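Encoded as structure tokens, the structure appears first; notes follow it.
As you look at this complex, bear in mind that one protein chain is not there, while each of the others sits in place.
Letters A and B mark the chains in the order given here, with residues in each chain numbered from 1 onward.
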Amino acid sequence: MAEQNGLRRLIHTVRSAGFGESPGLNRGDLVASEDALQALLANPALASTRLTWARPGESVRIVKILDSIEPRTKGAGGAGMFPGFLGPALPQGTGETHVLRGVAVVVAGKLPRAQEGMVQMSGPAAELSFLGATNNLVIEFEPAEDAGWPQVDEALRLGAMRVAVALADLALEAEPDEVHDLAPLNPGTGGSLPRVGAIVNLQTQGAFKDVFVYGRTMAASMPTAIDPNELDDGAVVSGQYGHPGLKNPTFVHQNNPVVAALRDRDGKDLVFGGLILSPEPVDQTLKELTSAHAARMARQMGLDAVIVTKEGGGNADSDISLKIDAFEAMGLVGIGIFAEMSGPDGTGPPVVGPPTTATAMVSTGNYDERITLDAVDRALGGEIVDLNGLDAAAEMVLPVAAIYGSLSPIGLGRLTCATEVTA
Amino acid sequence: MPIAIRVGAPRVVPTRGIPYPTGDPALGPKEEKAWRRLLVQTALRAISTPVNKPTVFKPGELTT
Partner (left out) sequence: MKVVHYVNQFFAGVGGEEKATVGPEVREAPTGPGRKLASLLGDEHQIVATVFCGDDYAASNDAAPAEILELIKATGAEMLVSGPAFTSGRYGIACGRVAAAAHKAGLVALAAMHAENPGVAEAAPAPVVATGLTAREMGATLEKVALAVKKLASGQTLTPEDGLVGSIPRRNRLAESNAAARAVDLALTRLAGDRSATEIPMPDFGAVAPAGPVTDPSKALIALLTEGGLVPAGNPGRLESARATKWLRYPLEELPGLEEGSHVSVHGGFSTVVANENPNRILPLDVARELKDEGAIGSLYAEYFVTTGNGTSVADGARYGVEWAAELRKQGVQAAILTST
């Protein structure tokens, strides 16, 4: 049994995934029933859906990627997974959670305001996206003729969650490969170790550019404290389809990398002291209010240092800068994770809205640098790449920003940028 | 103004708009001239004040 009020995470590592007649998870071999999953996607807003696996190493490109989700469940049908969507909006982050590691449910197709993001399943570009290393169950769709776009969006979001839970349900009886017992955050001081925490900025710019907490938009909210274990159970869900390289899909919130890094070192060289979710308001006055408030909360948590992450482009830089400047002004340490925008040749100013006094910045790479994607055998998600009008399977040169999650501003990727001083 | 501070200008008087540093076309002629006079007076106060780092002098304030 998990620790009182804690979460037991049961990790099932998936080595191969496909459709078949006898669904189940057997020694890392995942077999799912295509018909059963299709039935979960049925919705009046969708005329049709198609399910296809795209696996690491295959000559496949997925274009027009919207959200992606890691399959997880707390019991048959979810049993509380994705609170506010599949279950009631009640606090989660306790009990047991089964995780299918190495699998993602990926929605791909056209929605309004969505910006084209893609992943290549083979070659060097595969390394730039977390989806390059997972067995991806891709959901393609045709909207119903009379359906409004918000209904289509909602149908896809709920359908993808149901598919993710159903896949994870296949592991309920399987022996896990790893078991993690995750205590809730300790309110104590941690003795002589420094208290370090995180502020996770969520992009909140209305329909198709929104993020949900317990099923509700974070847009009009003030910053709020949350336990990291709640993230594990899908308390934060993405409906944000802008900025492919700079977005934080649901998969990334489920696996928040700053939380993972702080958990790794909790009790060793730091105490994981707190986690705050904050909206990214559009209005400058609200940005300042929200940032000052988040910095104050972090101080009330007794944090000595805080790591601030963002979602979105240059506008969202100021949501980091304002917070770390405010934190630094209180004599504490603020760290920002930024993507650079220094132009295709890397000679422009790296950050559009850098902090004024807080100068500790981690780089997730230059947004504008070009990469070449080799031609592939087949493409999923669409036939044409809207960015350049090319066939979706063709060889193409693109800014790295077009790769889904490539510049992960929540810190999931290894991409970074440095001044070129050696050959 | 944030740029002036960042590049290290020692004494800075913030004004109202990039295209009219010592004006404000939203005001009437008399009021605008009074505003410009206040800006220059603030600048005179700034140059008579010792500073050791980039410092902002707001128009009309008597002390820093």
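The rule we apply is simple: a contact is a pair of C-beta atoms (placed from the backbone, for glycine too) under 8 Å apart; a residue touches a chain by one contact, two chains touch by 3 or more.
Please read all numbers here as calculations on a predicted model, not as lab measurements.
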Given the contact definition stated above, which residue among A:Q4, A:S22, A:T285 or A:T347 touches the chain not shown here?
A:T347
Omitted-chain contact residue, chosen from A:W53, A:F208 or A:F338:
A:F338
List the residues of chain B that touch the chain left out of this view.
4, 6-11, 18-23, 25, 32-33, 36-37, 39-41, 43-44, 47-55
Could you please point out the chain A residues that touch the chain left off the display?
127, 194, 196, 257-258, 260-262, 264-265, 269-270, 304-307, 309, 333, 335, 337-338, 340, 342, 345-351, 354, 359-366, 369, 400, 408, 410-423
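Here, only the chains that are shown with their structure count from here on.
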Just give me the whole-number Å value for how far the CA centre of chain A lies from that of chain B.
46
